[in-house]
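Could you have a look at this structure, given as structure tokens, before my questions?
The complex is shown incomplete by one protein chain, all other protein chains being positioned as in the whole.
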Amino acid sequence: MEDLKRQIIEALNLKHLKPEDIGNDQPLFVEGLGLDSIDALELIVLLQQQYGVKLDNPQDGPTVFLSVRTMAQFITNAKKAKA
Amino acid sequence: MSNAVHIVGTGVISAIGNTRAENFQSLQQGRSGIGRITLFDTAHRNTLPVGEVKLTNTILAYRTKLKKTSSRTTLLGLHAAREAVEQSGVRDLGSLRVGLISATTVGGMDRTENFFPAFLQDIMKGRLRDVVDHACGRSTERIADALGIRGFVTTINTACSSSVNAIQLGARLIAANQLDVVVAGGTDALTRFTLNGFNSLMILDPAPCRPFDAGRKGLNLGEGAGFVVLTSAALCAAEKLTPLATVSGFANTNDAFHQTASSPEGRGSFAAMEKALVMANLAPADINYINLHGTGTQNNDLSEGTAVKRLFDTALPPISSTKGYTGHTLGASGGIEAVYAVLALREQCVFPNLRFETPMPELGLVPQRTFERRPVKHVMSNSFGFGGNCSSIVLSNPV
Partner (left out) sequence: MYISGICSIQGRHIWRDGHPVSVPESTVADADFRTHVYDWLNPNYPKFYKMDLPAQLTFLAGEILLRDLPLAAYHPATIGLVLTSGSGSLDTDLRFAASLQTQASPALFVYTLPNIAGGELCIRHTLKGENTVLITPAFDAALLSEHVQQTLQLAGMEACIGGWIEAVNGHHDVFLYLAEKNKRGLGIPHTAHELDKFYQSHYGTVDGGSETPDH
């Protein structure tokens, strides 16, 4: 998850944050880090580019991107499914 | 009205026709121009439908007498602008105070994007002539040159509301007696740049778009150009020109909500429509047809629908989006749809909203489903762009 946090900061230009500023279960959207719909799309690109995992339905975004932990879980599950 | 601004010429080229007459026939017959990509090579060739103009650059160049290596944006723009000038009957552009206000979001990107990949690998590679016309203002300058317009020439780029803003500016300059004639509108060509860009925003429909439908999945990109020739009532009388429509009112506002999404209540679009009516000295009930921005995205249609419903309430006229025919032509959309609004006035008809089946559950709005001849005196056309730029224009039968 630490790697994932670094990648999120890089992908979303969150220059004012370090990995330790993002809690594993902290809400990423709305109140949490205040990310918006464009950020969600960039996270979809991140999943694809870094982990080869596709999120075809943007409606699934809110659940997958709830927190760093849910993202990591989604990646693990997707990779297991492919194996 | 002594300083009334009239439209005396219209020109259009789009996925549904290369001329005004062809466009009207397609609109009347419900014939959409949306289909497979043929213009360039792309991974999305079979998965993303688009509204292509059915002429190659070679043919467009032949018709416009420009080089076939010209940017497609310039070729399309000149094709439509010339049609508008010819219809206007204005004989000698050189003797009057004439302006050209064009709008484009793509500019010469269609050629630059061919140059760029080679250049990225090796800075000595790539044909420089591909980037000569890249700048946003270049297509405007080339159209001005070809039409012999040496007066006021400028380019507006406010995303999807660009060309209706060009018409608004033109109308203002005529009303203020700063110019006698203004050719105003916009042009945009299809490119990989915009196709991939919109795809990355996940707002493209993998099937032909369904504006204002509950099951809508997004927009289809289109290309084309639409121009009008504006003059004053006084010049019409002096030169015996035939007014096709009067520019009764218009407005532009900013939604101030998000760079690309509209506020859910459509505050910016509501304000633009309301202000346009105020300027036109009309009530919502006076409007006989609304050409919606209606891109087919979840966000636009719900926001625009919310604003339209709130403003028009029980006095809702027939409404439709013609993007089901042409696709979303970006910078050209305001100009193309202004020409369609003039056609509605001239032909006394309203156009259908293609592929509509189920109203949005939040609003229950049912757009016009068939081509219908009916009395039309005032038409409203909406164009809303990224960056929160909201524009609305009201065109009326000339008095």
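To keep things simple, chains are lettered A and B as they appear, and every chain counts its residues starting from 1.
Everything below uses one rule, namely that a residue touches a chain if its C-beta (ideal position, glycine included) is under 8 Å from a C-beta of that chain, and two chains touch if they have at least 3 such contacts.
If you're wondering where the values come from, they're calculated on a predicted model, not measured in any experiment.
Contact with the undisplayed chain is limited, among B:18, B:32, B:165 or B:396, to B:165.
Set against the missing chain, the residues B:77, B:126, B:268 or B:296 yield one that touches it, B:268. If you put the hidden chain back, the residue from B:23, B:57, B:87 or B:252 that touches it is B:252.
Residues of subunit A in contact with the chain left out of this view: 12-16, 34, 38-39, 41-42, 45, 48-49.
Remark: the residues of subunit B touching the chain excluded from display are 105, 109, 112-113, 116-117, 120, 135-137, 154-159, 165, 169, 172, 176, 192-193, 196-202, 251-260, 267-268, 271, 385-389.
Operating definition for what follows: only the chains that are shown with their structure count from here on.
Annotation: 38 Å between the Cα-based centres of subunit A and subunit B. Within the complex formed with subunit B, the subunit A residues making contact are 36-38, 41, 44-45, 58. By the touch rule above, subunit B contacts subunit A in their complex via residues 200-202, 258-261.
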